[in-house]
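I'd like to ask some things about the structure below.
Every protein chain except one is present and positioned as in the full complex.
So, subunit A:
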Amino acid sequence: MAKHETPLLDQLESGPWPSFVTDLKQQAATKPECWDILGILELSFKDRITHWKHGGIVGVFGYGGGIVGRYADVPELFPGVEHFHTVRVAQPSSKYYSSANLRQLCDLWEKHGSGVTNMHGSTGDIILLGTRTENLEPFFWDLTHDMNQDLGGSGSNLRTPANCIGESRCEWSCYDTEEACYKLTMQYQDEIHRPAFPYKFKFKFSGCPNDCVAAIARSDISVIGTWKDDIRIDQAAVKEYIAGNYPSNGGAHSGRDWGKFDITKEVIDLCPTNCMWMEGGELKIDNSECTRCMHCINVMPRALRPGAEKGASVLVGAKAPILDGAQFSTLVLPFIPMSADNDFEELVEFIEKVWDWWMEVGKNRERVGETMQRVGLPTFIKVMELEPIPQMVKEPRSNPYVFWAEEEVEGGFERDVEEFRAKHAA
């Protein structure tokens, strides 16, 4: 394959950061089709339009997801990327790899594809970039038989679920995120591999409100660990922080001298609900007002811990589309228990209720969050058979989120205004 002149791309190599252009040139030594990736991109820069055709009917037999078809619209100029399909491979929970597994994965992709990878895609999958249609089945055979790994979701499927490292390494985790992610991945194999829905659907599991997988921003159902009882306080450790004997934030900001730790300035005044204060040398928290934001716990991890009655909050409807505004998911279930002993029964029941409704009511290419917006939160809550609570509303004190049905109002809506005004001046 011919090397192409790429002055516009070459300029990208001049910055101080590593450049994908350099990487592709290096890869082209063994995979000459990489010259054509550079060539087609240079042409797109010149023409100010993409030269990739999006989509198609490529896939592996029996699967309706995991492969995204890509074709060049100028194959005569760049034959190496005439087909350049993307393969999504499900990532291991928490993205724990052994180096042996990574090597095997790279060898497999050198064998069947361009060798170019993207670790990881925004859904979390291992993304393998660039292969031809005829290589897909042999690749899939090796992936599943030799490596015991599987494709992830794409299209109108359940997308590969993702989780934070949870209890495997993080003491803040309020449930076993890896177990939940794995169980649901296995349970919903059909939904991951075969299109089931009006549009894509994502779950993400974070063990606490720090939300390290950004579930609240990126998933249709965000499962975020929380606790019901009080934040556990070790008053002796609080005193050590105040005395400057323990580094705040676990030492995360210790690269610079920020001055003496000031509990009022750095913790109490930053509590979003103003529910903390010092009294008689002790730190006090009005837990009924705490929104579980994690700030105080993050700053003083040796003194404060999440409560002991743990579970998760479930939020619905995030999306990050390119064209329309991004939206966070909305709190729907403030607390559910999360236990592998009952196969996460409470969560599963809720997920299937949401699916049944959305498959019926959702329009084509409408994310569940958009369907919720279209019908309105009160309708959604009614269908889900839930009671409205202030936490579902952004500004509950100024937003009249309680709507009365006629039968709930004494005298209905048809009462005599004259008579009312006689007693209550306008």
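Note that contacts are C-beta pairs under 8 Å (C-beta built on N, C-alpha and C of every residue); 3 or more make two chains touch, one makes a residue touch a chain; residues count from 1.
One rule holds in what follows: contacts and distances are computed from a predicted model.
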Protein name (UniProt record) of the chain left out of view, among "Archaemetzincin", "Dissimilatory sulfite reductase D (DsrD)", "ABC transporter permease" or "(2Fe-2S)-binding protein": "Dissimilatory sulfite reductase D (DsrD)"
Chain not shown: contacting residue from A:Ile57, A:Ala100, A:Met186 or A:Ala236: A:Ile57
Listed residues A:His83, A:His112, A:Arg218 or A:Arg292, member touching the removed chain: A:His83
Sole residue of A:Gly115, A:Gly155, A:Pro209 or A:Gly369 that reaches the chain not shown, by the stated touch rule: A:Gly155
Sole contact to the chain not displayed, among A:Gly69, A:Gly307 or A:Pro334: A:Gly69
Touching residues (missing chain, whole complex) on subunit A: 53-62, 64-65, 68-69, 71, 75, 82-83, 86, 133, 136-137, 154-157, 190, 194-200, 355-356, 359-360, 362-365
